[in-house]
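Pasting a structure here, questions to come.
Excluded from the complex is one protein chain; the other protein chains are retained at their positions.
Right, subunit A next:
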Amino acid sequence: MAKEKTSKASRRNFLKQSTLITVAAMAPPVALKAAEEQWDERLASAIENVPLNIEVNGSVHQAKIDPRVTLLDFLREHLQLTGTKKGCDYGQCGACTVHVDGQRINSCLSLAVMNDGRKVTTIEGLADGAELHPMQAAFIKHDGLQCGYCTPGQIMSAVACIREGHADSDEEIREFMSGNICRCGAYPNIVAAIREVKGGSKV
């Protein structure tokens, strides 16, 4: 443990010290400004940033980001796609559900950089222009929500649930939707919405 701490400290210190050596060669006012604005910290993190190429709702994005940023935070904080919600941030509630290459995942438990080269669909990418996706329309029709916070995750999960072929009965829908928690308890209406879309009847 102690050894690991030392090596961690030394790598970061090396990055910071290299900056300080550069700063020391500068005129005093510049050096002061550098210290004030924490150039050492900023340089160290700039070196650690990782390039990311990602397609979100059909648009390609290129960024250089801190590898600690989760896919959820990247969508919300970097792309301002705030439809995807942060509930628990630990993969327990499903509010952050998005599709990556067509598969539903918890975006809070995936680093953005791990999704380099992938195609992401969020709740914002589901509708066809002004026309709602049938699942969105069904949630409205069946009152599949109360406060609405879990709804984007529920809808993304529900679309995938049908696509995976796991919506053949109410029991199966409940089992395969269990990763999306609704604290308002709109479950019966959510199941009804999914059942209707699966049945292909007009919504």
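Here, a contact is a pair of C-beta atoms (placed from the backbone, for glycine too) under 8 Å apart; a residue touches a chain by one contact, two chains touch by 3 or more; residues count from 1.
Operating definition for what follows: contacts and distances are computed from a predicted model.
Asker: Which one, "Imidazole glycerol phosphate synthase subunit HisF", "Tripartite tricarboxylate transporter TctB family protein", "Xanthine dehydrogenase YagS FAD-binding subunit" or "Nitrogen fixation protein NifU", is the UniProt name for the chain you do not see?
Answerer: Matching the unshown chain against "Imidazole glycerol phosphate synthase subunit HisF", "Tripartite tricarboxylate transporter TctB family protein", "Xanthine dehydrogenase YagS FAD-binding subunit" or "Nitrogen fixation protein NifU" yields "Xanthine dehydrogenase YagS FAD-binding subunit".
Asker: May I ask which residue of A:F74, A:F139 or A:F176 touches the chain that does not appear here?
Answerer: A:F176
Asker: Identify the residue among A:E55, A:D89 or A:E124 that touches the chain left out of the display.
Answerer: Of these options, the touching residue for the absent chain is A:D89.
Asker: Which one, A:N106, A:T121 or A:T151, makes contact with the chain that was left out?
Answerer: Selected residue, touching the omitted chain: A:N106.
Asker: Which is it among A:V56, A:C161 or A:V197 that touches the chain not included here?
Answerer: A:C161
Asker: Which positions on subunit A touch the chain that was left off?
Answerer: Interface residues of subunit A facing the absent chain: 3-4, 7-8, 11-12, 45, 48, 50, 66-68, 70, 89-91, 94, 97, 103-106, 109-111, 113-114, 116, 157, 160-161, 164, 166, 174-180.
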